[in-house]
Every structure is written in C-alpha cells, then in structure tokens.
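All protein chains but one are shown at their positions in the complex.
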Amino acid sequence: MTDTDAQNPPDLPEEHFDSVYGLQVVDASPKSVTAVVPVGPKVQQPFGIVHGGVYCSIAESLASIGTWLGVRDEGMIAMGVSNQTSFLRPISSGEIHASASPCHTGRSTWVWDVEMRDDEGRLCAVSRMTIAVRPIPNS
Amino acid sequence: MTDTDAQNPPDLPEEHFDSVYGLQVVDASPKSVTAVVPVGPKVQQPFGIVHGGVYCSIAESLASIGTWLGVRDEGMIAMGVSNQTSFLRPISSGEIHASASPCHTGRSTWVWDVEMRDDEGRLCAVSRMTIAVRPIPNS
Amino acid sequence: MTDTDAQNPPDLPEEHFDSVYGLQVVDASPKSVTAVVPVGPKVQQPFGIVHGGVYCSIAESLASIGTWLGVRDEGMIAMGVSNQTSFLRPISSGEIHASASPCHTGRSTWVWDVEMRDDEGRLCAVSRMTIAVRPIPNS
Partner (left out) sequence: MTDTDAQNPPDLPEEHFDSVYGLQVVDASPKSVTAVVPVGPKVQQPFGIVHGGVYCSIAESLASIGTWLGVRDEGMIAMGVSNQTSFLRPISSGEIHASASPCHTGRSTWVWDVEMRDDEGRLCAVSRMTIAVRPIPNS
C-alpha cells in the first residue's frame, strides 16, 4: 500500500489534521512507519521552534496507521489509548524525520516507539504510543 | 493580559501551529489556563473524530502559556519536557473545552493537569505536562 | 469489604510485594482507594529519601484494587497497561498518604489519578494509571 491509501481512504475528506500540519508518510507497514514533516510557521510555536504538540501528533499518526495496517484484515480498528512524548532538543528549520516501530503487538494492545530526528540525524523527541485494537463498532 | 498577548507577542509571526488548528485561549494566568478549539476537518483524523495529537497540542500550549506567565518576570522561559496524554472518549463535533491547572510549581519544573471535555461536559482526554523553567539563553 | 480482603484473598500467599514494602490500604471502593505507607529504610533509596519506584508501586496497587472491585462481579479482571508517575517533592520520614480516584471507567479501560502526599499534606507525587479490563483467562 502507499501512504496515500493510509491517509485518504475513499469517501473521506481530503482536509484533515495530518494534512493541515503537513505530515508526509514515506513508508508504512505493521512493522515500521516513517514520515517527514517540513518545518515552517504552521508547525512552530510563536518563538520559532517546533511546537511540542507536533511531535505528539506525528507519533499518534504513525502508530495508528501502523496498527491499523496490522489489524484491518481481521475487521479491527486502532484507537489511541495514551501518548507519552519526551522533548529532547528543539528543531527550528529543515524537516522532522520520524520513524515508528512496534515494541508489542498484542491482541488487544499495540505499543510503539517513535523517534523524531532533525536533518543532522540528532534525536529530538521520542514517543511511546499505546494503541487499543477493538472490533469495528456495529454500523 | 489577554489571550492575544499570550499567542501573538510583538514581532512574532501571526501564523503558527496554535493558529493553524484553531486554539482560542479564553483565560490565562499562572494558576489556570482555559481554551476552546472548534471541531472541524482541520482537527479530525480521516475517520471524523478529533485526532489524538490535537489533545496533546492543546495541553502543551496551555501548560506552556501558564508556566511562562508565572516565570517571565524573573527572566525565565518555559520549555516542554514531557507530555503524557490519555484518550478517554472520542469527540466528533462541537468544541473541545480545555482547562489546565498546575499541580506543582517548582523552581526548575512545573507540572500541569489538563482536562479536555466535550460540549456535554464529559471528560474526553487528560494530560500531564512537565515543563522545565530555564534561564533565557544568552542572545 | 475491608482492605484485608483486597490484599489477601483466600488461598493466596501472605507475602507479596505490597506487604514487603508496607502498603496499608485504608479504604477501597471502585470510586476511591486510599492507603498509607510508613517511611523507613525499606522504602528509601540509599540516600534516605523515598525511592521513586515506591510511589509507582502504590499507584499501581490502588488503581488495580479499585478497578478489580468495580469489575469482578462481571467476571472480569484488572491488568495494568501503563503507569505514568511524576515526582514532585521528596519524602524522607513520616508516612506516604495516597488516594486514588478514577477519571474514566470504560468497558475495556479504566484510568485513575493517584495523589501521594506527606504528613503535612503537600503533594509529593502524582500518577496516571491505565488499567485494562479483561475477561478472566479460561482456567
């Protein structure tokens, strides 16, 4: 699958939060999801560095996409339970390079580690995401 | 002070992450910060519910603004250290109503609890924010 | 029920982790659990203050006990998913006074806030516990 499939399933709106702040999924599978986000005013806080919420948002998206890819064939969905993000070093230009890999893929819960780096490869934020796997609500 | 001061200090760009996703600070002091965010496509994930990263982002902003208001007169700045957000109940319409209050206001660290509710007042997400207080970098 | 029931169900060993570090449950229900832990060498790290892991352990126990009391009549068990504890102020003597209350009691997940205070009532540690509710494994 391509990142376009992951982000824009048919019949869903084109504008959504990930498109608004500029998430570009590079590669996505249940074992690894990578993405970049260009740094500019729309992801910065007023003092010019990337807003902490952007790192949390990237982590949330990558872990959700990866889990969904791993469970959708069983009729399950992925729902965020908790997001713990630590901020290590500010980024003020270039791109945010994110990569996510699962450290646990259980029947009811997946746990992911997400690393976010700057253009020099320095680790700038790390997230631990807990994603619940649930049956699709009867609809 | 008003929310405009908090969000748009003089000489800083008008477009920034909080303005992009629609944060509206209602009231801000070192003891309490409240805000609303209207729910629409730009804060939703493709399936129509509010993206988990939005709750994290709101919490990050409120705790940072409140800490900054409490320490700026001493020449200090506020920097996010860690953001732990739990997602309790999805929101798909109306507004997100957020309120933040500090549970610790130390010399080098402030810790905040942030609650986010829907229009019916139901608790939908909770965050624990850890903010470092640091001297302004010599510039 | 009494704390003795919660801690020592019949046919279970008397020595267990909570007894080893000295947890004394004062009151327990699905809506609130309170406990005290006397401060002495066995909960201190070598430098004389309470070990951070003790606060985490208290939070884990209180949230697990409270959830279990709320779901056991439906044949469910409580299992810790994640524990986020922030350390605000050291304690070196007296007692740790802990109180836990749920901020979310869902079908598959309960989320608890736990506060730990010293003898003067000062907030010294706070925990956010996520507990999964699962059917009893077939036995």
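Letters A, B and C mark the chains in the order given here, with residues in each chain numbered from 1 onward.
In this text, contacts are C-beta pairs under 8 Å (C-beta built on N, C-alpha and C of every residue); 3 or more make two chains touch, one makes a residue touch a chain.
Keep in mind the model is a prediction, meaning the values are calculated, not measured.
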Identify the visible chains that the left-out chain touches across the whole complex.
-> A, B, C
Give the residue, chosen from B:61, B:84, B:105 or B:127, that touches the chain omitted from the document.
-> B:84
Identify the residues of chain C touching the omitted chain, counting contacts across the whole complex.
-> 7-9, 12-13, 15-18, 20-21, 41-48, 51-54, 56-61, 64, 79-87, 90
List the chain B residues touching the unshown chain?
-> 81-82, 84, 108-109, 130, 132, 134
Spell out, residue by residue, where the missing chain touches chain A.
-> 84, 86, 88-89, 103-104, 106, 111, 113, 123, 126, 128, 130
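Quick note on the criterion: only the chains that are shown with their structure count from here on.
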Most remote chain relative to chain B, going by C-alpha centroids?
-> C
Copies chain B, chain C: same or different interface, half of numbers shared as the threshold?
-> same
Go ahead and note the Å separation of the Cα centroids belonging to chain A and chain C.
-> 32
What is the distance in Å between the mean C-alpha positions of chain A and chain B?
-> 20
Quick one: chain B and chain C, Cα centre-to-centre, how many Å?
-> 29
Listed in rising order, chain C residues that touch 2 or more other chains are 84, 130
